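Okay, structure first, notes after.
The complex is shown incomplete by one protein chain, all other protein chains being positioned as in the whole.
So that you can tell them apart, the chains are marked A and B in the order they are listed, and the count of residues begins at 1 in each.
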Amino acid sequence: MSAPAPRSTVRHYVSRVAFVVVVVLVAAFFALPLTWLVTAPFDASPTLTVEWPQWTLANFRSLAENPYALRSIGNSLVLGLGTIAVVVTLGALAAYALSRVRIPGRDGLLYALLLLSSVVTGTAAMVPLFQLMVQVGLINTQTGVVLAMSGGLLPTVVFILKDFMDSIPKSYEESARLYGARPGQILRHVVVPIARPGLAFVSVWVLVQVWGNFLLPFILLRSPESQPAAVIMYTFYTESGQADLSLISAFSLVFSVPVIAIYFLVNRRYGFRFHGGIKS
Amino acid sequence: MRRTTWGAVAGAAAATLVLAACTGGDPEEPADASEAAEGPVTLTIVTNAISGGKNAAEADWIADWLIPEFESAMEAEGRDVTVVFEAQGVDDEDYKTKIALDLQAGGGADIIGMDGIWVGEFAEAGYIAPLSEVGGSAVDEWDGWEQIPDAVQNALSFDGERYGIPQGADGRVLFYNKTLFAQAGLDEDWEPTSWDEVLDAARALKEIEGVIPIQLNAGTAMGEATTMQGVLPMLVGTGAQVWDEDGWLGGTEELGQVLDLYRTIYVDEGLGDPVLQQEAAGRDTSFAQFAAGEIGILLEGDYFWRSVINPAEGVGTAPMADRDEVVGYTRIPAREPGTGVNGQDFVSMSGGTGRVLNPGSENPELAWELLAFMNSAEAFESRVAGTVSITPRDDVNATVLEGDPMLTYISEEVLPLSSYRPGLAAYPEVSLALQDATASVVAGDPVEDVLAAYTDAVAGIVGDENVNDG
Partner (left out) sequence: MAPALALIGLFLIFPALWTVYLGMTDYRLTGLAAADPTVVGLENYTSILGDPGFWRSLRLTLVFVLASGVLGQTLLGFSIAWALRRLSGPVKSVVETLVLAAWVVPSSVGAFLWLALLDRRAGTLNALLGTEGTAWLIEHPMAGIVVFNIWVGTAFSMLLFSSALNGVPPSQMESARMAGATAWQQLRDVVLPNIRAHILTNTLLITLWTFNTFTPYLLTAGGPNDESAILPVYIYRTAIPGGQLGMGAAISLIMLLINLVIALASMRVGRERRRRS
């Protein structure tokens, strides 16, 4: 496929231009819907159209006066971080164990759980989950919501993490063991550092799932003081279902910023990188 | 029976797994109040209203007036009562699901707000019970009943028994834009007496560039709004009801007339915008367009006047500064004079929300006291002080509606003619079938085919034997 030099230069030039155009188009595709999120909240009278705002912070002021709005962000954080703690810890252990222990039909089992999780996170499992929480006495508690969400998210997390765990060479652990490291130490000093990009990734993924979940917290929690932002957002509609754009636009931004910020924090600290080439 | 079986299974499985996991810790007791009646008592209220959001006026009233007033009234009697308000404020279907789950599990607030049309299905499920069974003899002795007209009480009744107290009454009328009417050469004091006269006005309005002559709710995207502000007001104008002694409405001649009207408006003559009624936010848009003077005639309830186009600061969601001058309202005519239900010339539909007592309440009699307190004349006077609406009580209406010609009109001219939906469990599904039927007609399907499909759908819901094919 080696072409003569001049033609290759032209082709190289053309392909660079095409590359830039495509990258710009892709960026525009993702950016376009997001522009409303950064203009409307600051507009004195937000509409659905993206336009240069008549700058004001009045929308945020009325949001701050709403008795539930800001507190709900805190509730979302509690639910999100709680679920991350449960799911990532248990998921990492389970994924590591599954990756190292040879159980017949292991992958099948994991996939079966993954399928079941799709049922449990759907509308139809609402009644069983609710009844279960009543029976175990966790109704109207944030713990209950965290556990219910964790159950639905764990299989996916184990599934994703197992891929990362599988890519850790056994030789690393073996040499650590030769130096007398205990399993806990191997986990902490060998496995976790290597799987860190994976852990960071599933943390963000779990946060995104919890952050947007409406149905579970809504049915499992009674008092509006403990409801997360995903539920409170739906209250900004009038009797006839009209959206209150000034509240919704400001709240959308406030609602989105923490999860974006956490993503950046996690990404900057842990990154989605592997260190060095892993030989398989 | 089922509840206990499931409970036992769940409990056993839970216990096993919790033990296996050694996660330990006692599960917290459910947060229900369980103090004896003697000591301090907590009552809870749940309604689909939340401060700063949906139905905020009601939520604020509960928090700022009802709770302090009731607590201090109780204190005056030497009782220590705390009232907790569990504000919700979400989509009605989601709210309904939540309270059903709570009631099914034997929990839930002592006083529960609900839409009148849910009463039947909740009662059949055994989630709620007649008021007098729950609240004791004080219920029938309440002096408030004689102030609430029977028709209004019926909104929260099922099988001839009162399950709750309605919290308001509403009626539906045709709203029209007088400026557009003048432009089209129509009389600004409009009182159509038949569908044809409505269509004639719409045809005249069609001559004006950029104006949708008439918008009659249709399709599934608008949900119950299609049924309540579309199909049913037209249906009662043909003399039929969605349910009567003979069973559920089938693909009858009367429904055919209603669907023909839809076809005339949306398909044959292009008097309405068929895209608008398919949009997910179509109803909002119809409000905004009416407020902007782009819709000539719109069938809506009185809250459209009170809460949507109300020019008062912060009340209307699509305020019209010149509402009182520009917007006219008139009763919905029957298809032809005298063809409406009970031989009426004009018709309307009413619905209503209200509040019921939880049969599982720890303090049912006290809960009734609170409910009666919520529905006292004094309570309604304070409730409607900010934004006037029609209360269920005649004595309160007599004073608060004075000086509000629109609501007086609804109360005096429209409510007496109004029909109500059947509070039966199958209603929501039949309603959906009606919405589907309008959607198909607007999409251009022939009316006969739609009628046949509708008949099948209803038969599938309630069984062949319960369909009235007329």
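We take it that contacts are C-beta pairs under 8 Å (C-beta built on N, C-alpha and C of every residue); 3 or more make two chains touch, one makes a residue touch a chain.
Model, not experiment: these values are computed from the prediction.
Among A:Val10, A:Ala44, A:Leu57 or A:Ile260, the one in contact with the hidden chain is A:Ile260.
In the complete assembly, the contact with the undisplayed chain comes from A:Leu93, out of A:Leu70, A:Leu93 or A:Ala181. Hidden from this view is one chain, which touches chain B at 1-2, 6, 10, 13-14, 17-18, 20-23, 93-94, 96-97, 100-101, 104, 118, 120-122, 124-127, 219-221, 223, 275, 278-281, 285, 425-426, 428-429, 432, 439-440, 443.
Residues of chain A that touch the chain left out of view are 1-2, 19, 22-23, 26-27, 29-37, 40, 47-50, 86, 90-91, 93-94, 97, 111, 113-129, 131-132, 136, 147-148, 150-152, 154-156, 158-160, 163, 166-167, 197-198, 201, 204-205, 207-208, 211-212, 214, 229-230, 233-234, 243, 248, 252, 255-256, 259-260, 263, 272-274, 277-279.
Throughout what follows, only the chains that are shown with their structure count from here on.
For chain A in complex with chain B, the touching residues are 65-69, 126-127, 130-132, 134-141, 143, 215, 218-219, 222-224, 231-232, 234-244, 247. Listed in rising order, the residues of chain B touching chain A in the complex are 6-7, 10-11, 14, 18, 27-31, 46, 50-55, 84, 86-91, 94, 97-98, 101-102, 105, 107, 109, 225, 281, 283-284, 287, 303-304, 307-308, 317-318.
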